[in-house]
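Here the complex is missing a single protein chain, while all its other protein chains stay put.
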């Protein structure tokens, strides 16, 4: 099957975030766990752009994408009130699993601050592992990027 | 009806909390919203002590106590790694409403850091306002303190 | 001195917020402490609009506005992914104290969800109470609303 790259589809979603006061810690920089929250904002907007609003998936289909694995490399710290951009790519869409990759850059100097990924299982009502519905899978594949 | 004070019941629950790193902000002190979370730890332990474990109320009876009003006065800041004690009192138990009051002190010097309150409605399954079940109300009244 | 109302200045700042997943709790609605964070976003944007960027006040003048009192009334819950607007007014500017008031409404149905206030001391370098610099006070007074 043709990969996303072969099909010429290399989609990346950009999401703006401004650092909030309580996201900083006494070191004066953003506490490392908050980047995982920003990763989530990124994938939510990517999915919304593909016509797959995450809240509706949960509410209407009972489909959820719990995180089964996550990682981040912290290269440079973000500070209070800075504007950042989360670059999100959907790099794998499997039958019951998806993987997103993220890069967070500071707008002012385009410096790369953090890189990371999340992997998600697909679960259905009751939290049971389930295959992704076909039409959802097609929507996501349309947004799949090459690595 | 005799008040808690007249009945000689003036109960206060003490709950220990150690300040976590991400609860501090770049000012070097605890961000003000986190005290509301510690208030919750206080009332949860007070209720547990009365035999009314909050999680079980929600899971088994479908009874929840959403916050309808909250307030706090911040007198002195808490800092990273300090040990604090949340003093919690249940000061009103109505048919469909309860009120808790809190004082948070630093263990090292017994300094009063924050005072506050929360008021809660009683809601049943589906989030609808409901009267508190009688046996729950009796448990709570047993722990009601005078103002 | 003429009040803001007499001068015809009744300024209100509107700030958009979208509910994030971790801001919800197991009751399915926004946890009450997070509204205090959104209040902060509101006053930060109000101050930015008056030419008093909060981060710069701290970094360049050593002036901070720690919260000394806060309160909120919760009328209706916000849910995941909803778009909300924080309406912020600066209702008092004293020599060493300011007070903001907030209303948070859901965009979709313009329903009032939460009302609240915060009061702040003015502190200088080292966290000592200080008078507000005159030019800062003038900027803020320009944005003061009548109650």
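Letters A, B and C mark the chains in the order given here, with residues in each chain numbered from 1 onward.
The working rule: a contact is a pair of C-beta atoms (placed from the backbone, for glycine too) under 8 Å apart; a residue touches a chain by one contact, two chains touch by 3 or more.
In this text the structure is predicted, and so the values were computed from the model without any measurement.
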Out of B:55, B:94 or B:129, which is the one that touches the chain we can't see?
B:55
Hidden-chain contact residue, picked from the options B:37, B:61, B:96 or B:142
B:37
For chain B, which residues lie in contact with the unshown chain of the complex?
20-22, 37, 40-41, 44, 53-55, 80-81
For chain A, which positions touch the chain that isn't shown here?
26-27, 29, 32-34, 36-37, 58, 64, 66-74, 77, 127
Could I get the residues of chain C that touch the absent chain, sorted low to high?
21-22, 24-29, 31, 33, 79-80
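We take it that only the chains that are shown with their structure count from here on.
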Interface numbering overlap (same over half, different under half) for chain B and chain C
same
What is the distance, in whole Å, between the centres of chain A and chain B, each centre taken as the mean of its C-alpha atoms?
36
Give, as an integer number of Å, the spacing between the C-alpha centres of chain C and chain A.
30
Euclidean distance of C-alpha centroids - chain B vs chain C, Å:
26
Chain B: which residues touch two or more other chains?
26-27, 29, 33
